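Shown here: the complex without one of its protein chains, the others still in place.
Chain lettering (A and B) follows the sequence in which the chains are written, and residue indices restart at 1 in each chain.
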Amino acid sequence: MKTKKARFITSMVTYGVVIALYIVLTIMIDNKSISRTLKGQLIPICSWIVMAVSLNLVVGISGELSLGHAGFMSIGAFSGIVTSGWLLNGFEMEDPTLRLVLAIVTGGLIAGIAGALIGIPVLRLRGDYLAIVTLAFGEIIKNVMNCVYVAVEGKALNWGFLSGDLPGTLLLNGPMGAVKVKTISTFTAGFLLVMFTLVVVLNLTNSRSGRAIMAARDNRIAAESMGINITKYKMMAFVTAATLAGMAGALYGLSMATLVPTKFSFNESINVLVFVVLGGIGNIPGSIVSAAALTILPEKLRFLQNYRMLAYAVLLILAMLLSNNPMMKSLWKRLIPGRKEKAEGEGAMRA
Amino acid sequence: MVFLSNLVNGISLGSIYAIIALGYTMVYGIAKMLNFAHGDVIMVGAFIIFCAAQYWGMSLIPSLLIAMAVCTLLGITIEKLAYKPLRQATSLAVLITAIGMSYLLQNTALLIWGANPKVFPSLFNLDTIVLFDGQLSIKGETLITIAANIVIMIGLTLFTSRSKMGKAMRCVSEDRGAAELMGINVNTTISVTFAIGSALAAIAGLLLCSAYPMLQPTTGSMPGIKAFTAAVFGGIGSIPGAMLGGVLLGIIEILGKAYISTELGDAIVFAVLIIVLLVRPTGLLGKAVREKV
Partner (left out) sequence: MSEAKIRQNTPMVPYPSGAMVPERDLGSIPVLECSHLGIEFGGLKAVDDFNVIMGKTEIAGLIGPNGAGKTTIFNLLTKVYQPTHGTMMLEGKDMGNMTTVDVNKAGIARTFQNIRLFDNMTVEENVRIGLHNQIRYGMFSGILRLPKYWKAEKQQHEKALELLNIFDMAGLADVRAGSLPYGAQRRLEIVRALATSPKLLLLDEPAAGMNPHETEELMGNIIKIRDQFQIAVLLIEHDMNLVMGICEDICVLNFGKIIAKGTPDQIQQNPAVIEAYLGKRKEAEA
């Protein structure tokens, strides 16, 4: 682990780079010097960054493999869409910013509650069994969302499950998903959400609770012997991640005119996991880079046309093979000053 | 009667899951990795049979044999190229590589055969068995599927307990280092495991597409996930567990869709899995590993 000073600097640099990028991109948007494709991807990139950072909290900091993270994004997305539609149609709230904020908060809260409920059974299991159960929950959420119908009538919300014969304006139409969403998400909102996520995750990690979460990851039995309640801290990471994922989902959902529940499938969960692994497990700044880069990459590979996804797959495999090659690893270690630590330790002892 | 019919279909679907699950569980036992690409090897096998039967006019057995040969080769190649170099890496790294491999197979299939679903030819020319004065009709394929599962299960159990290679596989699963010191060729043993799993995948592909004749590059994906959950459900690493998990999963899926809700069929399957794992945290037949303190 880096020293406190090094971690502080890394955090500050991360914030700085994100703020700088926001400023630069906003200027480019104003100058119309940004490509249309990139402009359209800005909000999704923000969402995926939040997804990747929050998943890294579970996988990297807490050390548990979650294969159903997209499920929380789904809950957040559709909760957010319903909230926005309800506020608009039922309470005539015209202000898009207020609606967006309330939608994101609601999406996060509901996803967080789902995370707590799901966490109770999930976190009792270990290793691959835990992973499988997260996968199972992700699929259950997708399946269930496919059967949910919501309509707003006056100030009331009408719910339907498995049948969509509801009075009022339809907001969610079962397998057809969200209906005629007013896209109120903005890049600024995305940037603020990313900053919020970074503050939450970085501050949590560098705190007493974060240390407990990492101790529980590194050596469960030792941590327990130190009086650390393993389940409590695993839940903390899991629920925080779920809440953030829900917020990302709300942002994402309110940037798409149409959205179907099957969009949030196992494939999306795996995508986010790939961002996390390629960016470095436990490496928060890394997740930002990989989420952004890997969202842009498929577009950049468009010139390959039909070979695009194939190229992506090959690149992914090569990236994994190269980064885990023992030769590359020792090369990397020599470049990093971590080598000094061991010498210091032994030297001091002999003094 | 309807119940019996559903039950039989459930056992049949479950048998397919079981055969696929065997591939997952054997590879996990020996290489401690989840071979995500396994579901897509099934898809490749199905496509090979499709081509063999449709374009080259071959009958059942030759098509199956060609598919088994291709899949076996494919499985061994994937292992040598992508998984062997990562034997010392973290399991997460291998998982992502396997996912990449899965994408690779799916997209290659997409390029070769296109996205339009193909109709899988009917290769089994078997009569439908009619029982109980016509109230219960069982297709020949269904029985063949169940029979195939039983035969494979018996064959594999005998193989792993009696044959030299089977014992080698069990040794490498338990303690790779010790196995090497005993003179067992670990690389060959692992390759054989992948080979067997992949050959079984070809069979699974045939049976799957005979029962559900739509074939696309993504055909292997969902059955792969379900079979993988079945393997964990039965206790990952356990061969009887994979069989039990697979069959039970198939039964739960069909009965769930028939009696509770078709739309929620998958949700029911996964919900049952979760409940079982809560009661038996290492799967139905899995062993709890005690950590030494």
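Just so we're on the same page, a contact is a pair of C-beta atoms (placed from the backbone, for glycine too) under 8 Å apart; a residue touches a chain by one contact, two chains touch by 3 or more.
Everything numeric here is computed off the predicted structure, so don't read it as measured data.
Of the listed positions A:Ile27, A:Leu117 or A:Met226, the one in contact with the omitted chain in the full complex is A:Met226. Checked against the hidden chain, the listed residues A:Arg36, A:Lys155 or A:Arg208 yield one contact partner: A:Arg208. Shown as candidates are A:Ile9, A:Val199, A:Ala257 or A:Leu304; the residue that touches the absent chain is A:Val199. On the side of chain B, touch with the chain left out of the figure occurs at residues 292-293.
Hidden from this view is one chain, which touches chain A at 1, 3, 199-200, 203-204, 207-212, 214-215, 218-219, 221-230, 236, 338, 341-342, 344-346, 348-349.
By our rule, only the chains that are shown with their structure count from here on.
Chain B meets chain A in the complex at residues 34, 82, 85-86, 88-90, 92-93, 96-97, 99-101, 103-104, 107-108, 110-111, 225, 228-229, 232-233, 236, 261, 263-267, 270-271, 273-274, 277-278, 281-283, 291, 293. Interface residues of chain A, counted against chain B in their complex, comprise 59, 65, 121, 124-126, 128-129, 132-133, 135-137, 139-140, 143-144, 146-147, 162, 221, 266, 270, 273-274, 277-278, 281, 306-307, 309-310, 312-314, 316-317, 320-321, 323-326.
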